[in-house]
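All protein chains of the complex are present and in place, except for one that has been dropped.
Labels A and B are assigned to the chains in the order they are written; within every chain, residues are numbered from 1.
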Amino acid sequence: MSALGELRRIRGSARGSPRKKDNRAALLFLLPWFAGLGLITVGPVAASLVLGFTDYNLIQAPEFNGVDNFTRMLSDERLYKALRVTFIYVVVSVPVQLACALALAMLLDRGLRGLAFYRSAFYLPSLLGSSVAIAVLWRQIFGADGLVNQILDLMGIQGRGWISDPSTALSTLIVLNVWTFGAPMIIFLAGLRQIPVMYYEAAQTDGANRWTQFWRITLPLLSPIIFFNLVLQIIHAFQSFTQAFVVSGGSGGPSDSTLFYTLYLYQRGFNSFDMGYASALAWLLLVIIAAFTAVNFWAAKYWVFYDD
Amino acid sequence: MRKLGAILLAATMTFGVAACGGGSDAGEELSEEPVTLRFTWWGSDARHQRTQQVIDLFKKEHPNITVKGEFKDWNGYWESLATTVAANDAPDIIQMDELYLASYAERGALLDLGTASKHLKTGDFEASALDTGKVDGKQYALPVGLAAYSIVVNTDLLAQYGVQLPDDSTWTWDDLKRIGGEISKASGGKVTGVQSWGFNDAGGLNIWARQAGASLFDDKGNVAIPPAVLAKYWTYLADMAKSGVAPPPSVTVERASAGLDQSGTATNTSVFATWWNTQLTSLTAASGKKLKLLKLPGEATAASPGAYYKPSMFWSISSRSKHPAEAALFVDFLANNEAAAKVLLTDRGVPANTKIRTAITPQLAETDKAAVAYLDTLKVGAAPRVTPNGASSIEAILKRHTEEVLFGRSTPDEAAAAFIKELQAEIDAA
Partner (left out) sequence: MTDLKHRPPPAAAVDAPPARHPLGVAKRLRTTVKHLGLILLALIMLYPVLWMVVSSLRPNNEIFRSPGLVLDGLHTQNYGEGWDALASPFGHYLLNSAIVVLACIIGNLVSCSMAAYAFARLDFTGKRMWFAIMLGTIMLPIHVIIVPQYILFSQLGWINTFLPLIVPKLLATDAFFVFLMVQFIRGLPRELDEAARIDGCGHGRIFWRIILPLMKPALATTVIFTFIWTWNDFFSQLIYLTDPQMYTVPVALRSFVDSTVNTSWGSMFAMSVVSLVPVFLAFLLGQRYLVKGIATTGIK
């Protein structure tokens, strides 16, 4: 313990700067952000928190109803369904998507002809990911007459409407999410570019093979970026809305099998004029996401490597 | 900083607007000053173009009134409308749907059009049509077009499979199932006899209930359909899927959510299907085959007529409009002006205004004429009660329980009990 403190002290002094706060500089650099927080973010966020304790139908004035919205959650079966769907989605789609993105980013980082073409090809789907056309396009793949069934048909297998079968609908949305791995891939690519080449050169001189280089150089130096992608993708996945909304026509169907948390919240708020309850749901979601993020940050101490 | 935040917080908390009174009175004289009205609707690009033409016509007659059209897609429309109403910033003229009418009207967001009778005439509407726009006895909405539920049959496919066209004045639900089965068998399953329903429209369920002498809602706005009637409805649908008369559930659900252009009727993969009569033109355009409207099965033996006129949509005026008189004048133009009607034709359904209906009929396409003829010859009962306040998500609830049954996750009886309980809870909470 004290040895660590000693080390820190030495490192600190080695940098020649005593622990002096940069409060004034920080205020300047953060001025836009503080302004945004105060002017744009705080009001609506606080309002949504207050609304969480009201009965608010959007048209008439909200009425305080204490913690009714929160006690109501306990017996809300659809909320449990939504939580289950969302957890499965987060747990499966985030790691798979990140693994695909990282693998492709490594493959497309260097030394291959036609890199620009491949990168573009793999990124193009992400451009479409949330467009209105995606529902139709996804049906061309996983629909009853879609590509998957045409291929299965050639093999003599009877397919089904994958998107519209409650037992497979969520999987097709997970595939859809993985399909748009372009965004994390780009971030990984940018991260890979930050790793100084000399590390690899030195490793090669030492005779390290590619696997060792990956574990010893790429992963540690990329870990802040992996961490970033992990944190953000988890937050995003918990809030996943557009794709499920567009593909299921807003219903979260069939039979609630793709009822994402935010989709349910949206239905309560906008379709059933139940914005008080929707606000309460939003704050529950915030707590869940915050908990996941906190665990993430805590775990980061053990595997994320910073150079500062 | 903190003080500023507090002020802003207070500003954002000015929720709840409808409770207090509106702007000026709808019975006032029209303004001579320039007036700008906002008019919002949902639809496809064809509707946007026609509506804009009508707005231009109106501007020619009333140069001091500028109408700004705001068009949206269906889903975007309702989230946008809810947000603007919440923020006391609603458009003046609102295209309204039967599902949401009571939800907005009972909460005070809509103007009682009865107070605007000076500028808005309703003499050419039948009383039964006007009634569909009333909530608690007040005319909160004016029906635009009327539609009736029907079976659309592809007669080209019938001929191809050598199946006789059924007589729709006597046929029963069992006949539909039997004939559909013959087609499915003749086509080897490539084309199914029937395209199943039960997802998007409460229409089918309404009629089923009415034929059994019941109704979906009672006059007070509570759920009134007996569980046994509902269970039979789902048993029928599940049987059709199981026996191959209709496609497998996953295909049925997919088509239901994909919309008209990708339906079994439009892609010529189902012979019989339920549609609103006014959709015949769109369906014919998509399928390229000969389609015909049939009356629903079971009407001959029904306890009371199941068929009824459903308003395709309504015109409403925001209760907070600053120019209710001018807004009423514009709605009057939309509803009663012949020149406007000749532009709009049946885009929003067969006009509910009977005079207008007669005036435009010669101009209509063959399929639209067939739709009008269907409406005119149909024997209908009184329209069911408007969807009660709180039940605006009935279609979503119905769809979900239909899926539960089709995929065998609930029995029809379980689903019936659950559906009634859930819908009633929504109504009670509103």
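Please note the rule applied: a contact is a pair of C-beta atoms (placed from the backbone, for glycine too) under 8 Å apart; a residue touches a chain by one contact, two chains touch by 3 or more.
Just so we're clear, the structure is a prediction, and the values are computed from it rather than from any experiment.
Only one of A:65, A:167 or A:242 touches the absent chain when the whole complex is considered: A:242. Note on the undisplayed chain: of the listed residues B:235, B:262, B:361 or B:411, the one touching it is B:262.
Remark: the omitted chain is touched by one listed residue; of B:73, B:136, B:239 or B:366 this is B:73. Chain B residues in contact with the hidden partner, per the touch definition given at the top, are 8, 11-15, 38, 40, 42-49, 52, 68-74, 76, 79-80, 82-84, 86-89, 91, 258-262, 266-268, 276, 279, 282, 285-288. Of the residues in chain A, those that touch the hidden partner chain are 15-17, 19-23, 25-27, 29-33, 35-37, 39-41, 43-45, 47-48, 51, 58, 107, 110-114, 116, 118-134, 136-138, 140-141, 145, 147, 150, 179, 183, 186-187, 189-198, 200-201, 204, 209-210, 213, 221, 224-225, 227-228, 231-232, 235, 239, 241-242, 249, 262, 265-266, 269-270, 275, 278-279, 281-283, 285-286, 289-290, 293, 306-308.
Assume only the chains that are shown with their structure count from here on.
Centroids built from CA atoms put chain B at 38 Å from chain A.
Chain A contributes residues 34, 38-39, 42-44, 46-47, 50, 56-62, 132, 135-136, 139, 143-144, 160-166, 245, 248-251, 253-256, 266-267, 270-275 to its touches with chain B in the complex.
Contacts from chain B toward chain A in the complex involve residues 1, 4-5, 8-9, 11-13, 15-19, 73, 75, 78-79, 82-83, 85-86, 103-104, 107-109, 247-254, 257-258, 262, 390, 392-393, 396, 399-400, 403-404, 407, 409, 426, 429-430.
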